[in-house]
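Sharing a structure below in structure tokens format, with a few things to ask.
In this view, the complex is presented without one of its protein chains, the others remaining in place.
Read from first to last, the chains carry the letters A and B; within each, the first residue is number 1.
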Amino acid sequence: MLSYLLRRVPSALGVLFVASFLIFLMLRLIPGDPVDALAGQDATDESRQAIREELGLDEPFWSQYLSWIGGLFRLDLGQSYRIGGSVRELLANGALNTVVLAVTALLIAVTLALVTSLVAVIRDSRWLNAMLAGLNTLGLALPTFASGLLLVLLFAVVFPLLPSGGTPPDGYLARPDITVQYLLLPAICLALPVWAGLTRFLTESLRSQMRQPYVTTARAAGVSRRRLVIRHALPNALPSTVTVLGIQVGTLLGGAVLVEQIFTWPGLGSLIESAISGRDYPVVQVLLLLSVAVFVITQLLTDVLQAWLDPRIRIGGAR
Amino acid sequence: MMRPKAWVGLGLVGFVVLLGIVGPWLAPYGPIDQIEGANLVGPSSAHWLGTDEVNRDVLSRTLSGIRIDLLVVFLAVPVGAAVGVLVGLVTSWWNVTDVITQRVFDVVLAFPTLIFAIALSAFIGPGVWTIALVIVSLEVPVFGRLVRTSVRSVREMPYVEAAQVTGAGSWWVLRRHVLPNSLEPLTVQLAVSMSVAVFIEAAMSFLGIGVQAPHPSLGSLIKDGTTLMYDAPFLALGPLALVLALVLGLLLISQSLSEAHRD
Partner (left out) sequence: MTETSDLLQVDHLAISFAHPRPAVNDISLSIVEGEVLALVGESGSGKSMTARAVLGLLPPGARASGSIRFRGEEVLGLPEDQLARLRGRRIAMVFQEPQTALNPVRTVGWQIREVLRAHGRISAAAARKRAVELLEEVEIPEPERRIGHYPHQLSGGQKQRVVLALALANEPELLLADEPTTALDVTVQAEILALLRRIRDRTGTSILLITHNMGVVAEIADRVVVLRQGDVVETGTTREVFGAPQHAYTRQLLDSVLSLPAAGDFVHPVPAPEPPQEAPALRFDSVFVEYGSSRRGRAFPAVQGVSLDVAPGEVLGLVGESGSGKTTLGRLAAGLVPLAGGSVHVHGEDLFSSSPARRRELGRDLAFVHQDPEASLDPRMSVGASIREPLDIHRVGTPASRRARVAELLEAVRLPADVARRRPRELSGGQRQRIAMARALVLGPQLMIADEPTSALDVSVQADVLALFGELQQQFGFACIFISHDLAVVNSVADRVAVLRNGELVESGPVAQVFGSPSHPYTQRLLAAVPAAEPKEPKEPRPAHLAS
């Protein structure tokens, strides 16, 4: 098990390193000089040079890259060009908001997907299946911003029950009831496509497991349908579902950018937009690398989880 | 033989495609014409979808904006798919090229699409071609991986081994056996990728890194509509309905394709 994990780590690290280099290279190739943005239109050559030296932009490419990577290992993410503070502090606040939103959405999506697919397969009634399939296709077809707007229109404008945007004013822990109110709409909006994709996959794979001979064996021994689905088919459907979930996390990150914009949620998504338009390299490169890291770590975790769920990988061929 | 789902899907897509082709001739105004005295008027017989904050007819803008989405769906996706299939076919046959290509695909797919789009637009500037490039660079690894799975499973098939024993080379096997037998999953993925492309166009234009003002696309029209959501909620409805129709139609087609293959 541990050796299985260790075999996966080098390739994950490899992806991260290649990505870090590509990100760094790409940002240096972007037309437009950050010095222009910082120094203003009528700066003298001397003051421009001073800014350049202060930011270390006069050094050769390789040494800039290496000092950035070196900094990352010491958790020194560099200084923001525009806002001035350290990138780490700038990120910390936004990261908290994004993580709270994304984790809530993920929990909602996974719980709902489990419940709906299990009920659909256990009941196996025609109208229920048709209804779920319709809902599902709608969930997949509705763009995130469209569902976001519909939610705001419905629950904040037409029926003003919930706030239309923003984070809880006193932090997440002060008043849980208020936190829930603020979190509900953006989290549902973000969860919707993930729920739809996951439910579709899980329902399909549960159905195909139910056609497997081992299920017939258990059925011929008198095991009830409910138990067949939950105790026999589900554990077999989970490993591949975990992989799909891992891919959906990428969708979630992209969707977060949109959802944060719609619900004026001050997270990393809004930060990355402003940082790119302001040519704030240190912020942009850390954010890009962070999103790659989240993806790579998710892949690693899903691989491990999959191995743990499947004894054929976990224990290996004893014979 | 074809199920109702497929007909509905084809109907929806066909409708949007038709509108996109003949739309500019049907449109009562030019997409960027400003009409005197018609500021944010609601839907009426003169302006079916109303007018926007700078006096433009939303119906005319919508009809003209469809073309951008059609370009993205029917040009960018197939181009990306073709390149991906070719790269996947050729590289996955030999172990060395396979490992290298798969690592490259890993890196590309490690960037969430929208974040990749934002970064790319910063690099080459926003615009239609940026959207197309984002979609192509997303679809190449998606299709490359899909073909790789086919190559890996078909090359183990007894009929391929029988051909190899008689002296068939790699290229022969790829062309005569692997490609024809991968077509089914590829067509399903093509329809899925097309619907994703509509999403990407809409999302990029929504974030302001896609089609630039004053030219319309479905995504940018929705964005314009949402900024005035409280004053004129009707603005976004038309384009939103078209995006929904296109995505829903493509999804239904892909679902009925995959169901047909399974039977």
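Observations on the structure shown:
Please note the rule applied: contacts are C-beta pairs under 8 Å (C-beta built on N, C-alpha and C of every residue); 3 or more make two chains touch, one makes a residue touch a chain.
Because the structure is predicted, anything quoted here is derived from the model rather than measured.
Of the listed residues A:Arg74, A:Arg126 or A:Arg312, the one in contact with the hidden chain in the full complex is A:Arg312.
The chain that is not drawn here is touched, among residues A:Gly85, A:Gly166 or A:Pro235, by A:Pro235.
Looking at chain B, the residues touching the absent chain are 157-169, 172, 176-177, 180-181.
Touching residues on chain A toward the chain that is not drawn are 212-214, 216-225, 227, 231-232, 235-236, 309-312, 315, 317-319.
One rule holds in what follows: only the chains that are shown with their structure count from here on.
Per-chain CA centroids place chain A at a distance of 22 Å from chain B.
Touching chain B in their complex are the following residues of chain A: 11, 14-15, 18-19, 22-23, 26, 29-30, 137-138, 140-146, 149, 152-153, 157, 250-251, 253-255, 257-258, 261-262, 272-273, 276-277, 284, 287-288, 291-292, 295-296. On the side of chain B, the complex with chain A involves touching residues 103, 106-107, 109-115, 118-119, 121-123, 195, 199, 202-203, 206-207, 222, 226, 229-230, 233, 236, 240, 243-244, 247-248, 251-252, 255.
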